Structures are given as C-alpha cells and as structure tokens.
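Structure provided below as structure tokens; questions to follow.
We show some of the complex, not the whole, and keep each chain where it was.
The chains carry the letters A, B, C and D, assigned in the order they are written, with residues numbered from 1 in each.
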C-alpha cells in the first residue's frame, strides 16, 4: 500500500489494460493494417516497397500512437478521476509523467516489438532492421510524451480524437523525419548514429518539459 | 519410402529448415488450441466446485 | 474506523468572496467560516452556484475574488497539506467500471495509507458486502455511488466537502449517509454539503442560502 | 423430416443435451484426428514423391492447404451461427460463434505462417502482395475484429450480437475482397507469381492431402466442441444439472 496516488494510478492503468487487452492490441492491429494499405493503394512490387518501407512503417507507427492517445485522459476526465488527482494535492507533473510512461508501455513498446514483422512484409532491406528498432525504441517515447500534452488539452472535448491529431501531428514531424531518415540511411548502408542521437536528445528534452505542459493542460479541463 | 536415411529425412533435400519450421509453428498453434480449452475446463471445474462449497457453508451458518 | 478527526483543528474561512460566471454574479461579499463540529449545507435553486462555491472551497477552482484561508493563511500556500485533510466528492464518482469495488476504493484512498482490511469493512458498511470483487459495470447506479461513498468510512480526513452525495441513493442509503454526517460532526469533524434533500435530523445544521438567479 | 429437423433444432438449442451427447463424441473425434493426422503425415512426408520443381519444400502443402481452407470455412460457420443467434435468439449458437473465432484465427495464422515460410524457398521472399495472400491477411484482421468487438462490449450479450452483425457484414465482404484483390493484382502486375497449380496432381501426393483436409475438419469439430462445453459450464453454472456434475 501507500504507493501514493501516482503509483496507485500507474498500477490501476496497467490493471485496466490487462483486463481489457483491446487497449494495447488494437493499436498494434491498426499499425499492421495501415502499413498494409500502402502496397494495396500504391504498388505491390517488392523493389518499390523496399524503398518506401521505412517511411511507411514510421507513418503507421505514428498514426497508431496518435489514435491510441485519444483515450489517455478522456475517461479520467469524464468519470471524475482527474478531479480527484487535483483534489489530492499531489504533483500533477509526476502524474503526467506516469501516464505517459504507461501509455508507452501499452502502445510504443508493443509496436517496436512488432515492427520487424512489418519489415518482412514490406521487404525492408536487411541492413535497416537494427536502425528501425533503435529508432522506434527511442522515438516512440517522444511520441507518447508529446502526445500526452495533446491528449490533456483535448480531454474535455467531445470528438477530441481528430482535434488531437491536428494539434500533435505537426509536433511529430521532426521525429518522423529523423527516424525515417535513420532507417533509410541504414538501408543503403550508411551511418545513422547522428539521427538516433538527435532522437535521443529530443527524448531527454521531452521527458523534462512536456509534463509541465500536460499538467497545465489538465488543470484547464476542470473549469467545465 | 522417399528417403533413405533419417538424416536425409531431416534435411528434406536442403529445405529442412523451411519444412520443419512450418510444421513446428503449426504444432505450437495446435498444441495451444488443444491445451487452452482443457486447462480452462480444469480451472472452471475447480472454481465452481469451490464456490458451491462456500455457498453450502454459508447456508449452513444461516 | 481510523478517522482521527477529533485531534485536528479545522478552520476554513472565506472572506468577501465574489464570483461571476458568464457576466452573471453568482455571489458577492460572501463570508463563511467552518470549524470543528460544523455542518454547513449550501442551499439554493438550480444554477445558484452551489457547485461553484464548493469547488472554490476545496481549492479546485481558483477563479474568484476575495480571500480563502485555512488556519488563517491563504489556502494555496500549503495546498497539499490542506488536500490531505479534506475529502472532496463531486458530482462524479471516479469509479472505473472495469475494476471491482475493492480496486476502486483502494485507488480512491491511495492518497492516504489505509489498511486493506479497512477497505473490506467499508464496503460492508455501504452494503456492498459480497460485491467486493464483481466488476462495477454490473452494479446499478446507486451501487456505484456507494463505492465512492465507502471512502467516507476510511479516509482519515477531518473535513468533508460533498456535492449532492444523496444522488441515486435509496432510503437505506440516505439514512446511512445521514448517520455518517451526524457521527462526523459529533466526533469533531466538519462537513460542507450541497443537497436538495432536507437534512433536518441533524442538530448542528447550518444553512447558507445562495442567491436566486431565476429570471 | 420437418418434425425431425425441428426436434434436432430444439435439442441443439439445449445446452444440457449438447453437453451430454458430446461427451460421447469426444473420444471418437480425438481418435479420428490422431489417426488421420498420422496416416496423412506419414504418407505425405515419407511416401509422396518430391515435387519436380520445388523438391521437398512442397511437403508444407499438407498443413498449408488444409489450414487455409479451414480458416475460410470457419469464418462462414461463425457467421451462420451468429445469424442463427440473431434470428432465433438461440444461446448455443452465440457460444459456438464466439468459440469459433479464436480457432479460425489460429488456422488463419497457420496458413499465413506456413505460406510465408514456403514462399522463401519458392519465391525467394517471405511475403508478396499477391491476391491470395492479401485476402488471407484481411481474413485474419476480420477475425481479430470480431474477437475485439465481442470483448469490448459491456455486456456479454451485446458482445455476441455485435460480433454476429460484424461477421455477417464481413461474410459479404469475403468474396468481394477475393475478387477485387485478384483484379487489382492482375491489373497492376503481370502474373509473375502463380501458385503452382498443375492440372492434375500425382495421386501419391493428392491422397495424403485429401486425408489431411478431412482430418482438419474433424479436428476443428473437436476443438469447437471442447470450447463450447466450457462455455456451457460457465453459463449454466447455477443450474442444478451442472451442480450435479460439479459434486457427484
């Protein structure tokens, strides 16, 4: 006991995810499906696919993360949990960080583990797998952290899913560019340490700063 | 009989890895498919028997 | 019940509160003080600002003019100290439908440290004995509210702030809750409450009628 | 005849009858499955001649094709069971539909895995976006969709109904997927990759395959029965006949 409210909330969210596997399986399936749309819509030729594979996988990962973010705070706002966090007087910074962490565990992490399979299906060049995994491992936490800010801002809005995407997509662009370029360069046998380093720097920055923004955004939801 | 020795059978004319990998994966899925309902049945029977005993005790007390 | 409310002194004071919403003044020059043993009911018609005032008093809404003091000092100077001594229950129950009453209650009191046994007893007290491990989505509206109210039995907070706690309760529930309020103020705690329900049975009841906003 | 059908319908609708009668079937189904599987595999792996093009890798066919066929029929059966539930509110049908979904998805996975593995030596790649492969992948997604929808609903009953509706809509979609994908593929890229279809298979190859297909259906029936019995036990746990089973 006595985990404090933050610990208890992390535990509660993981319990909820375990009890409702859709929460982490659905983003995974969506990831697979979006990646599968491209060969169907564009061109199924493996040569062609191997050129776009890295980019397509990253776009799919980004969209899957985006969609799973919608639910991050929404239920908590609607059922009054958020009110209780504020009423508890505990640090909203810690709470936001905890929520982002949980979100990564149930979306980013499974995505990263699933990505090699997609690589196979899209004929990703063999040299690019390592870069793909590294970029996802470092990049998806940034997506979760940034996304949590958007989720906090739109938590009180009815059809927030789309609005959230609009707010967050522009912020995701740098991550997308560096990650996709890392995978692409690895595929043509070039060095990609620089890009991963940049993603790492983004991660450090996001981990320190975004919880402030999330905390501020959460307070907004209370003036309902 | 198409194969002369066991080693040849395992090698499958150079395609051994592919053949046995598919058979292996299939075996895993099938085993899970069989084991899952059997285990579920055991758990169910145990839990429900426990519940019945608990309810009986409760009734006896009342 | 581990509520050690007798010892702590409660002294919540509001001076000259003023609050408007959408250019309509809800209250102005409002003074009130709540101390150990007080039970204050906010009354008034729909839209009078009862919920708004409760949220001000519990520190959730800081959008007002005037002073709000806890032990004579501005409430926000030591908000987390204040927060650990006051229990706020709003319109919303903060009960997750996929979790069991026990899990929900344990989360609801995680801010304090409460022994697991006490949680079971509390659920028993609100007549959820036997439902402790049924997912809440299988409970009726009133039963779900009770999960949140079970907190009253175990949280060691001397001051309760409750917004319409009688909602969805049947007559047994109402009687139970009235008894809790009574006990609380008798044991030296304090309660601020809004309710359209009449609370006549309780001796030390004070009422604050908020201005009517009807056209 | 009509009377007989009606009686059968009522019996099938009775969980107790189903539970008792299937207890007798299970050993037979299990024996047929094991014997069929062993003969099929011995004939297929040891006695069938190697394919003149693909060599021994073709032996994957003995699990790939039965699994692929079954995955499709299972979806149809699931949709039919769902329809029976929607129309006549027969609870047994709902349980059967629920139970088929994970089994069908399992066979679908087997077909995909074995196909992918087979593709490596024959086509030189694990995966291509070919008509059959794509429609199989979509079938897997439909299975997952049905399962996800079923368990996302608050009440189990709405879950059954929602899953049944989706299965029916998905059923309409299966031929569409199949043909649309075929048309798209032949349009976009010429038929570089065709499944090796010879006009007539050598009987030594064909017979084990037929044995395996039949065995797979029997095995599928066994799995459905095993799982349905669990559902029955759970849903009828408060009835007296289940209590009698629990404490003899």
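Convention: contacts are C-beta pairs under 8 Å (C-beta built on N, C-alpha and C of every residue); 3 or more make two chains touch, one makes a residue touch a chain.
What you see is a predicted model, and the numbers here were worked out from it, not measured in a lab.
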| item | value |
| --- | --- |
| Whole-assembly formula, with each chain kind represented once in the display | A x2, B x1, C x2, D x1 |
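Here, only the chains that are shown with their structure count from here on.
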| item | value |
| --- | --- |
| Distance from subunit C to subunit A - Cα centre to Cα centre, in angstrom | 37 |
| Interface hub residues of subunit B, defined as touching at least two other chains | none |
| Of all residues in subunit A, those that touch subunit C in their complex | 1-5, 7-9, 12, 15-16, 19-20, 75, 78-81, 83-84, 86-90, 222-223 |
| Subunit D-facing residues of subunit A, complex | 20-22, 25-26, 29, 32-33, 36, 39-40, 43-46, 49, 120-121, 123 |
| List of subunit C residues in touch with subunit A within their complex | 55, 58-61, 63, 79-84, 88, 90-96, 98-99, 103, 106-108, 110-111, 113-116 |
